[in-house]
Every structure is written in C-alpha cells, then in structure tokens.
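I am attaching a structure below and will ask some questions about it afterwards.
Apart from one protein chain that is not included, each protein chain of the complex appears where it belongs.
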Amino acid sequence: MTPLLFVGMIGALVALTLYFFATKAPILPPLISEHGQLIDDQIYLTLIITGAIFAIAQLGLAFLVYKYRHREGAKATYLLGSHKLEYTWSAATLVLFVGLNLMGQKVWAEMHLNEHPKPAIEVEVTGLQFKWYIRYPGKDGVFGRRDVNMINDAEGNFLGLDKTDPKGADDIVMGSLTVPVGVPVVMKIGSRDVIHNFGVRELRVKQDAVPGLAVYIPFKATQTGSYEVACMELCGYGHYQMRSQLNVVTMAEYTKFLADNAP
Amino acid sequence: MSDHGAGHTAHHEFNLKENLGNWFFLLALTLLEVWLAYIHLPPVTMLVTLLGLSGLKAAGIIAIFMHMKFEKLSFVLVVVSLTVLTIALLLIIVPDAYVLQNYRW
Amino acid sequence: MSEATAEKAVEGAAPATAAAAHAPVKSDPWYGGVAPFGTDSKKFGMWLFIMSDSITFAAILMAYTYMRIADPDWPLVFNAQSVVLSTIMTFVLLSSSLTMVLGVAAAEAGKRKRAAAWIFATAFGGVAFTVIHAWEWSHVIHDLPEGAMPMMWGCFFAATGMHMLHVTIGVGYLVILGLAYLSGKFKPVDVEVAGLYWHFVDLVWMFVFPLIYLMSTDMTKGFGH
Partner (left out) sequence: MSAESAAEHVHVHEPPSSFIRRWIFSTDHKVVGIQYWILALVAAFVGMWLSVVFRLHLANEGTIAQLNNQLSALAPDSAQAQALTEQIKALQAKWFVLTPEKYLSYLTMHGTILVFMVLTTAPMGGFGNYFLPIQIGALDMAFPRLNMLSIWLTILSFITLMAAFFVPGGPPNSGWTGYPPLSAIPAAQGKGYEGPGGYGQDLWVLSIAIFCFASLVGAINFIVTTLDLRTKGMTMLRMPLTCWAWFVTAILSLLSFAVLLVAGLLLLLDRNAGTSFFIPGDLFFNKPLVDHRGGSPILFQHLFWFFGHPEVYIAIVPGMGLVSHLLSTFARKPVFGYAAMVFAIFGIGIVGFFVWGHHMFQSGMSPYVAVAFSVMTMVVGVPSAIKTFNWLGTLWGGNIRFTSPMLYALGFVSLFVTGGIGGIFLGQNAVDIYFHDTYFVVGHFHLIMGVAAIFAMFAGTAFWFPKMFGRMMNEPLGKIHFWITFAGVNVIFITMHLMGLEGHPRRYSGFNYDFLSSNYMVTCHKIVTHTAILTATTQLLLLVNIVYSLFAGPKATDNPWEATSLEWAIPSPPPFENFKGGHVPEVHHGPYEFSVPGAAKDYIMQQEPPEARPATAPSAH
C-alpha cells in the first residue's frame, strides 16, 4: 500500500510539474530586447535538460521504491558500490553542468564584460524610496552636476541637480524611462538612499541600484510598447509600490518626446 | 570531563635560549618594520614587505611560543592550511574594491 | 534478484575504501581510543577557536583593505608620535608573550608559585597595553569631528577595538587562571591552553600594528598633534 501510494505521489508530482511547465509555453513574458534572446535560449535549454533530469530522478526513485519494496522472504543484495559508475556519473554531471554554464557566458559578457556599444543613448536611472527617476543628458549629451545638498523633494529636485551648472541646464528628469526602438541604450544605474533593483521582465534586465556605485547596463529594445519597471530588491516598506514604466517608442516619437520635455 | 579526552601531550624540554631568541627576533623584525615606515616606500611595496615580515613574526610566535613545532605534522597542516585557505578566500572581494574605486556614483 | 546475479553484483563492486583492502590497524592513531593528533583535547579546542578567531580578525582587516583600495585619497593619519607609542605597545605585548612562555614552562616543571607569578606578570603586561591603548583612544576620540567618523577611524576602532576586547578578556582569563592554578584547581595543560590564547592575541597585533599604524603613517608630520 505505502509503496504504491509513494509511486502515485511521485508520479503525480512529475506529471503535474511537467504539465504546468510545458503548457505555460511560452513560459516567459514576451521578449523585447536583443540580448534577451540569448537569456531565453539559455533558460529553455536549461529547462529541457533539468526537466529530463527531474523526471528521470523522480521516476527512478519511485521505480526503485516499488520494485524493491519489502516482501516476505525477500533478501537485500549486499552491494557496496561501484567506482566505475561513480566516476562515470560524476564526470558526466561535471561536463553537463559546467558546459551548460559556459554556454550562458556569452550574454553575460555582452552585458557586463565587453565594451558597451557606441554610440548609444545614455540615461541615468536613480532609485529612491520609492520611485525611479530617469535623467536624460539633453541636447549637449552631457549630464549636469548633482549635489546631495541641493536635493529638495518639495521643489521636485529629487536628484539634487545643480541649477547653476550650464551643462545641466538642458537635462530632462522623468518618472519613467522612454527609449527608442532598435537603438543601443546604456543605463547608468544608481541610488539615492538604499539598494534598489531596476528590473524589467520583458527586457530581461535586472540590476541592483547600489548607493555610491554606478553600474552601466546596455540594452537594445526590439519592440515598441509600454512595460512595467519593478523594484526587485527589498528597499523598505514601500518596496512593492516602487513601480515605473518603460516606454519603447519609435525614433520619431523619441525625438518628439525629448523636444516636448526639454526645459 | 575533559579527562576522558586525549591521553598525553607530546612532551618537550623547555628551551629558554630558543624562546629568548625568538623574542629578540620578533623585536628586531618589529623595529625593521618601524624603520620601513620612516623611509618612504610605494604603498604596494610597503604592504607586501610588511605582510611578509608580519608573516615571519606570526610563524615565530606560532612555531615556538605556541609550541606548534612540537605538534604532529598532520595537525600543523590541518590547522594552518585550513585557516590560511579560508583567509585567502576572502581576497575574492578585492576586485570589488577596485570596481567601487572606478565607478563611484 | 536471483542468487547468481546477487553474487555477480558483489563481485563487480569495487572495495568501498582503501581501508577495505586492509583491515584497520590497531596501532594506527586513527584507529580510535586515542586522540589521533596526540594533542590534548583542550589544546585542540583552543586551536580551533584560534582558527575561527583569526578568520574574524582577517575579515575585519579585509574590510579595512577593501575600504582603503576603494578610496584613493586615504588619509595618512598617524604621525611619528603614534608610531613610537604603538611600538612601545608592541614591545609590551611581545614581552608579555615571553613571560607567558616562562609561566607555561614553570607550570610544566611543576613550580606552582613561580608559574603563577609569571602568569600575573603577563596579565600586568596586558593591563599596561590596555592602558596605553585606552589613553591613545581617548585622544583620538577627543579629536574626532562631530557626527559620523571618517572611515579611517572607523577601521581603526573596529580593528584595535576587537583586539583590545581580546586583550581585556585575556587579562581576566589570566587572572582567573593564575588564582585557580595557584589553588590547585587547574592543571599545567590549562596554563598551556591559556598561553595559546595569549600568544594568539599577540599574533593578531603583529598584523594590526603594521596594517593599521605603519601603513597609515606620515612620518613627516613629526611629533605632537
């Protein structure tokens, strides 16, 4: 009775899990970035491999439990192990896991190790409790000076822009991120208070905004539309409210957006 | 109830000369270190030299004052290598310090 | 499974360990019944504590190193006077290690009173170190600006404070040890174990002193404030 129940339980576990993962295809939210394709490929590959491992290991367990259940007069085999088998499966898992990992390094290199594409649109993303502010360098392409002493939330100077700096005169600060489609963008991500995390599901981008540290993340959007930006790192009681928007627009709309919002 | 612990400690003769010598050795190295502070060395050279000298001093203390040279080799290897390896592991955070240096917000 | 396959499986099985081929040898220190390292359990325990504690200190010093690398404009805050002072402190600590060694030797030779005297001398060295250090601290604290302290001083207080905590605990330990050993409650091995701790405190200072003081000294500043 018990072994049968166990087999049933494991069978249900495997069947239901595989069913839910398989029928949710495409499993991930729609993809809107170029590098995201590599991430998705890696996820799907991992999913297939691990799915197979999962099914084989669980069903193997269930099979063994059922096959070798206690029966009257049965006797266990005195079996100490097998070096040959152990070496084989150790080597196999090593090659499989490390190989799988190395396959994913391409996209990592693209995002973090390689030179970022140039020319690219540079934006500065600042997290604060519990909002995101995005700064565009404006026409001159240079960000103006910031000073923490000049921060004044009441006047809307959330980032502490130095109004006297001529380079900053044309800077645009927005509550959401608007980028043109098909053009490389480099975000400079940082924070004003605690650690936040700039995450856009569809973009396959997620990066901690660490106070005191600037992290540069490149991406190239491939589809226009509006997407949600979530904070993915616990940043205080309002963590769950810290939402913003990513608008991917055509180049023409982007130019218009910059012109409309220019100070 | 430590009395059902190990049998006996490996006994060794106390050697006054050796211990005094070690003390002088440690003092001399200390003075050498202080002298190094007076002549100006580039920071990295200074750091490496100081750490090397301190390592020597530590070895003197461990081997003679702490009687490590009278312990079994297996014991020495286990204690020292495990500690040194774990401390060395902490060095992985050094590249991060350079990241912080180069990418200030 | 039939009898035949069972036997086959057994034959195919490799011996599980090297030990399988040879039965355990009774004279092997790892056979059981004796401490394999031939070290007293208490000493072994103290060594393990020292391993862990040295990692604690290493982590503090590593945090300091990290801060230092991250900040290219690290201030060189100490002057010649601080170096002289800390050199004296080093001398005191090193000498107290020597007295501790003598104490351990006297204890092992069974000279109870002499051992206790050396132990108290060691504790006195510890007290002297703490007093000089506390004097230095009070000056530093006095000169600190209002509010949060500069990073250099944070590192200074964390590293030397942790060390001073160890010295203070060590002094208490030594006093208890001296009294208990004098009254016959403790054995020579207990003195040796305490000695290990004390030498370790000394050893840590051998890293704190150059890394905190000597690496942050500007000798051109000379004496005085």
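When the chains are written out, they are named A, B and C in that same order, and each has its own residue count from 1.
Everything that follows uses one rule, which is that contacts are C-beta pairs under 8 Å (C-beta built on N, C-alpha and C of every residue); 3 or more make two chains touch, one makes a residue touch a chain.
It should be emphasised that the depicted structure is a prediction, and the values quoted were computed from it without experimental measurement.
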- Across the complex, visible chains touched by the hidden chain are A, B, C
- Message: For the chain left out of this view, which of A:I43, A:A120, A:V142 or A:A169 touches it?
- Response: A:I43
- Had the left-out chain been drawn, it would touch subunit B at residues 1-6, 82, 86, 89-90, 92-93, 95-100, 105
- Message: Please output the residues of subunit C touching the missing chain, sorted low to high.
- Response: 1, 6, 9-11, 13, 15-17, 19-21, 23-24, 26, 28, 30-33, 35-37, 41-42, 44-45, 48-49, 51-53, 55-56, 59-60, 63, 66-67, 70-71, 147-151, 153-154, 157-158, 162
- Message: Considering the whole complex, not just the chains shown, which residues of subunit A touch the missing one?
- Response: 2-3, 5-6, 9-10, 13, 16-17, 20-21, 24, 27-29, 38-39, 42-43, 46-47, 49-50, 53-54, 57-58, 60-61, 64-65, 68-71, 74-83, 85-86, 89-90, 93-94, 97-98, 100-102, 104-108, 111-113, 128-129, 148-149, 151, 160, 192-195, 197, 199, 201, 204-208, 210-213, 215, 228, 230-241, 243
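Everything below uses one rule, namely that only the chains that are shown with their structure count from here on.
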- Query: Can you give the whole-Å distance between the Cα centres of subunit B and subunit C?
  - Reply: 10
- So which bits of subunit A are touching at least two other chains? none
- Query: Touching two or more other chains, which residues of subunit C qualify?
  - Reply: none
- If you look only at subunit B, which of its residues touch subunit A in the complex? 99-100, 103-105
- Complex contact set, residues of subunit C against subunit B: 34-44, 47, 51, 54-55, 58-59, 62, 65-72, 83, 87, 90-91, 94-95, 97-98, 100-102, 105, 108-109, 189, 192, 195-196, 199-200, 202-203, 206-207, 209-211, 213-215, 217, 219
- Item | subunit C partner contacts - residues on subunit B that touch it in the complex | 2, 5-11, 14, 16, 19-20, 23, 26-27, 30-31, 33-34, 36-38, 40, 43, 46-47, 50-51, 53-54, 57-58, 61-62, 65-67, 71-72, 74-75, 78-79, 82-83, 86-87, 90-91, 93-94, 96-98, 100-101
